[in-house]
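Yeah, one chain of the complex is gone here, protein chain that is, but the others are all in their spots.
Should a chain be cited, it is by its letter among A and B, assigned in written order, with residues numbered from 1 in that chain.
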Amino acid sequence: MTTTTRPSGDTPEQMSSRLRSFLLRQEVILLIISLLAVMFLAFGSDRFLTANNLLNQGRLLTEIGLVALSMTFIIITGGIDLSVGSILGLCAIVLGVMWDPKGAFAFPLEVAVLICLLVGIVAGFVNGLIIVRLGVPPLITTLATLALYRGLAEGISQARSVRGYPEEFYVLGQGEFLGVPTQLWVLLIFCIITAVVLSRTVFGRATYAIGNNELGARFSGLPVGRYKILIYTFSGFMAALAAWIFVSRVSTTRSDMGSGLELDAIAAVVLGGTSIFGGSGSIIGTIIGFILIQLLKNGLALSGVTTDGTIVVIGTVLILAILVNNFIQRRSGNG
Amino acid sequence: MTTAAPTVGGRTRLSQSQSLVSRLVGFATSQEVVLLLVVVLLFTVVGNANPRFLAERNVLNIFNGNAYIAVAAVGMTMVIISRNIDISVGSLIGVLGTISGAMAVNGYPIWSSWLVPILLGGLVGAVIGFMVAYLRIPSIVVTLGLLSILKGGLITVTNGEWITDMPADYFLAQMRTPELSLPGITIPAIPSPIIIMVILTLLAALWMRYSATGRAIYAVGGNAEAARLSGISEKRIIMTVFIINGLCVGIAAVLWATQLSIIQSTVPAGLELQVITSAVVGGVSILGGIGTTVGAMLAAILLSAINSALVFINVSPYWFRSVVGVLILITVLTDMLRRRRTQI
Partner (left out) sequence: MKTKVFTLLVMCAILVLGVVVPAAAQDRWDGADDLPVNPLACPVAEGETPEEPAAAEPVPYNGGQPANAPDLAGQDIVAVDVPKLVGIGYFAATTLGQQQAAEELGNVSVTTDAPTEANIDDQIAVIDNYITQGVNGILFAANDPVAIAPVLRRALEAGIHVVGYDANAEPDAREWFVNQAEFNGIGKAMVDNMVAEIGADGSFAIVTSTFTTPNQARWIAEMQAYQEKCYPEMTWLETVEAQEDNQLSFNQATTLINKYGADLDGIFGMTSVATPASAEAVVQAGLCSVDAAAAQAPSAEEAVAVVGLATPNAMKPYVIGDNAGCVKSVVLWNPVDLGYAAVYVLRAAVDGTLTSESTSVEAGRLGTLQVVNGSEILLGAPFVYNAENIGDFDF
């Protein structure tokens, strides 16, 4: 890759190549931090760096990972989606209520899962519609739907949890495929798809363009509105997918599922070097972000740190990582 | 369409010589009128269905119930107007409230157990402000990190032990004004949180409208570049805003801690969303530059009234959150539509 460090006045291609090499650097920094953390944690417990433990951690991070992938797109456009946790709860409840053999619907499981995914898509689509067509800022829109969707989940479930799914339903959340937890394959596939879409397609470039300068993107003929609706719809779909995996993993549905998930996902994305103001970021960064958070949680626990102590460390790492990034960013910007 | 500055409408009869700021404030006042009407409507409808809803005691309880949220929303209003956000308020209220209670139980003078948390709140605000303004970390990242640190740290220190047995004169939020009997009218005893809420809200509203620093907050949030060109130090303003926010959170924490005879010494779940919701429903634009503290206070009261009304009219509490969500959407949409009508 040819990196030109000429000051302003570059052609768009040069700008974007500079940007890309720059992003690469941010991820490299994060990767170094992660490796240091892993080494440090491995000293704390000899059970940390084992295939068994790491694969098991993969099971636990899948839901956050899936949601963080779509959140990356949203944050790159300069938006945010606080409603993902509630969409997860709503979809989980819908899945349970639609399937529940004693309930009013008693659909076959496949149909229930389909409806669950559909509800997620609609929920995300509604978010997008309000944001794009009515011009309500994403933070407010999703703050409102955070309450609305969770409320619907509670209302629909009437506080009843649905249990007792057939054995084959648990394959996704508790089973294995080729020795690796099933849901990790799903996560892996979506990691690849989103990474390719964001870095190699017109759509991906448009996502950055919207985040950098929405008005400019509009004037250059990009269907900004349609792209944004698509991205929020995708976010709803990912939350629904996460709901499906979550229900299969814990074998029950409750209306409080996924509460607080949005902050975990945002933390992973931001830790991964995506700017909260939009315009820059990458899927690789997000992947490193959510893996680092999960490894910290796990490794610290194995070294004997309690849950509350772990929360403190993660908060500190989040601030420090961004601080270090900013520092290096500014130095390289000056130099 | 989603850009920050609403275009100037032909409907507003303000002359061009008037500052952008006062026109923006003019816009926002109408959100307050809307809110006030909604509150009045709610009281009328529910009061009709069940007259006990309008009983003096219930009305005071409604105003009192969310007073600490309204106080925190004063600071949040400024933070959001300056184009920032603070999602650590809930955790900070939990931590400062616990400190306040622990001081009172351990024999420190009562006044210090009220004052120290407020000052500490200001200090934490200064730290956040410094990181946002000078170290250039986005406020959502700083406060997201801080939220974790405070939440985990509090449990680590207290082990979740409740604080009880505070001295009898510690309970600031339970104090009331004496009942006033004027000729022809009796003013009931007003709980202190309501008085603090109203005074603080009005002071902040006046300060933001008439002082140079207060107006600069709108300028920074509305158009940082223009603000810089007109000689406003963005960094100083952001520092100021976060310090004031910290002080407000401190006051809210003291009200929260002195309301009941037990302090849970944990972080109240979801409190930050309630504070942000109050500010936003109150007409504060998340894009910065617009809004007033009065709207935020009305919104906090409205949320409290809705909570109470749902119990009074026998709506299943399962649906409470849906109603809140729809309410935020409706208020924001009316606000958007009104603003759009003044656009081209």
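For this structure, a couple of remarks:
As a convention for this text, contacts are C-beta pairs under 8 Å (C-beta built on N, C-alpha and C of every residue); 3 or more make two chains touch, one makes a residue touch a chain.
No experiment lies behind these values; they were computed from the predicted model shown.
Of the chains displayed, those contacted by the omitted chain across the entire assembly are A, B.
For the options A:R47, A:R200 or A:R330, the residue in contact with the chain missing from this view is A:R47.
Touching the missing chain, out of B:S112, B:T164 or B:S230, is residue B:T164. Listed by residue number, the positions of subunit A touching the unshown chain are 45, 47, 52-53, 56, 60, 102, 126, 129-130, 133-134, 148, 151-152, 155, 158-161, 163, 174, 246, 249-252, 254-257, 259-260, 297-298, 301-302, 306-308, 311.
The omitted chain makes contact with subunit B at the following residues, 50, 52-53, 55, 57-58, 61, 65, 151-152, 155, 158-162, 164-165, 168, 174, 256, 259-269, 304, 307-308, 311-319, 322-323, 325-326, 329-330, 333.
In this text, only the chains that are shown with their structure count from here on.
Mean C-alpha positions place subunit A and subunit B at a centre distance of 30 Å.
Touching subunit A in their complex are the following residues of subunit B: 1-3, 85, 87, 131, 135-138, 140-142, 144-149, 151-156, 273, 276-277, 280, 285-287, 316, 318-326, 328-329, 332-333, 336, 340.
Listing the residues of subunit A that touch subunit B in their complex gives 130, 134-137, 139-141, 143-152, 154-155, 157-159, 214-215, 263, 266-267, 270, 275-277, 306-312, 314-316, 318-319, 322-323, 326, 330.
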